[in-house]
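Shown here is a partial selection of chains from the complex, left in place.
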């Protein structure tokens, strides 16, 4: 076997990718902060920053080990196997251990940590303006541990993970599931958790009656821009090398997102007569989410198709919460769950070699539907248990009076902007 | 005609609006303000320093009404805005000599 040597170029790319994905979480803080009402901007941003702080710390303690450590039944890694990254960083010679691409393992740890962080932060949009900050921080730690790390293990710890390439499911069905950069682990996972929390935490006072418009659309667009920028690390970095595949993922990510913006704006224009900037920003995210699992498996042209569909579909989906009556405040379900499902399943049709439309038969489609369903069910159940346990113990909601006055003032003793009274 | 001016807690705006509407008022004007009064005694610690908070955010509501509604409607406003805590605000009434609806140029009680 050829010895792996340090690949400086791929290492550079993975260092950059990790940095880009880390930036996504503050980007999300801005995106969500801008979408929330003026009296809860800071709390919204703090939910992202809080998730970042909590998950960042636990990832190096037990998160990596639960994701990639010795497998327990293909479901989760042993948290004690590489607790605190013991045995992860250095090889037996005391040199930095390398992965099969010649990239130091410690770089991979950083890269993977950023995925766990953003996934948890994404959920917060479903429960804006109304939850105790302490409950949120505890939820972040528990949910990452019981829901994210197992999902990451199942999909990415190959070949041990249940849903991984060459894993048990793939072997049984004879087809590898495709989830290039985390459609199941990140978006279906976060979107489904958001749905569960929205239902269990309950609605904001005034939901469905007051408009609750974004307090700052420039902040929303800035957030969307930083998310897009960071997503190049997310999808491009998921090639694990600085190579043509990374380039393909980069281009597919860009064009799918462009098409999704056009799709969303067109749907809005047709339905309401006006194309909004909130629509453009949301279209950005919808496109990015949809292309996440597919970025390495499509061509630029099929990526455009996927993006356009996802953009238009999410534009319609975000209105559902009013009809169905759950307060998914900032559209985590309408964007992440819906586009995550669309992207994951669309691979079954559009994948360049194995998709139904490209002569690959139905095998890919079936396996894609299965992994999507497993993710929905697994997350649904685990999140329900965690959320109900927290409801019974710490409680989720701040007092209604504090919610009306504004969570920024009542929970964080601050207001986002100071005017004349400063 | 009269003008009722009410300086109230911002989170009471919705209730005051709803109460006035229920009482038959068909229009009002709102603006941001900040005020101090007895509420000011209160101190806050921020970043390791203690401050006397001076001005706290309020909302000013102005309603033009007919003379005979003054007592009823100030009562409506006071009831809706009351929490019983210091800082609930003030309501005051002044005489208005003339009111004109810009759209039509109509004046007097018809313009309300």
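The first chain written gets the first letter, and so on, giving A and B; residue counts start at 1 in each chain.
Note that a contact is a pair of C-beta atoms (placed from the backbone, for glycine too) under 8 Å apart; a residue touches a chain by one contact, two chains touch by 3 or more.
What you see is a predicted model, and the numbers here were worked out from it, not measured in a lab.
In this entry, the protein chain formula for the full complex is A x3, B x3.
FYI, only the chains that are shown with their structure count from here on.
Averaging Cα coordinates per chain places chain A and chain B 45 Å apart. Contacts from chain A toward chain B in the complex involve residues 206, 210, 401, 404-406, 413-414, 419-421.
Listed in rising order, the residues of chain B touching chain A in the complex are 10-11, 14, 32, 34, 44, 46, 54-57.
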